[in-house]
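Note that one protein chain is taken out, while the other chains of the complex remain in position.
Moving on, here comes subunit A:
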Amino acid sequence: MTVVSTNESSTEVAGLRRSPLAGRRDELAAAGVEGLRGVRLGEEPFLSQVNLRVLPASPAAAGVEQALGTILPREPNRVTGDEHDAALWLGPDEWLVVAPDGRADGIVEAARTAMADSPGSVVDVSANRTTLRLAGPTSREVLEKVCSLDLHPRAFRSGQCAQTLVGRAQVVLWQVGTEPAYRLMVRGSFADYLADLLLDAMAEFTHR
């Protein structure tokens, strides 16, 4: 997005934002359980997300890496960085740059400047998806009920991501911790469905 940048420290404007699951914060929090068979679900709203398309190993890609101070992973489904600042491999020439709230305009600006006239694309998609965080010892078991990927630690570890279906929703699935903890980045219109689906899958562990 290149809409005129606002003062992002303006809490007044930021306060007008409403994330897709804002109305369900308490419900999600209450559904979680702790302990050895625990699992928790919550929304991480407003993460900065920028979709990046650039030829890998090109001068433009190198320029972007330098400008953003991040390495664009070349191995499929890998993530560089940590859960605060990360680049997710989405395709051979496509990445999702993720950063804390309010950083999107800066990332877009820096990446476009670095890319200059080279073929490529930088698009702010921060409001396109929201992020659900599913964590806890049984979170993998919960995901295995609704996602057909191999999520065993031998196949999918912290620092890996995949574009996949969770239930019937397209999701960027990203393991962010070994607990395990996952981020599920989903388009806003599917957020309610995904929350319902995950709460339902959690029920066998949370209704003891």
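Assume a contact is a pair of C-beta atoms (placed from the backbone, for glycine too) under 8 Å apart; a residue touches a chain by one contact, two chains touch by 3 or more; residues count from 1.
One rule holds in what follows: contacts and distances are computed from a predicted model.
Of "Fumarate reductase iron-sulfur subunit", "Cystine transporter permease", "Peptide/nickel transport system ATP-binding protein" or "Sarcosine oxidase subunit alpha", only "Sarcosine oxidase subunit alpha" is the UniProt protein name of the chain excluded from the display. Residues of subunit A that touch the chain left out of the display are 1-6, 10, 12-13, 16-20, 23, 45-46, 51, 53, 117, 119-129, 144-150, 152, 154-155, 167-169, 187-190, 192-194, 196-197, 200-201, 203-204, 206-208.
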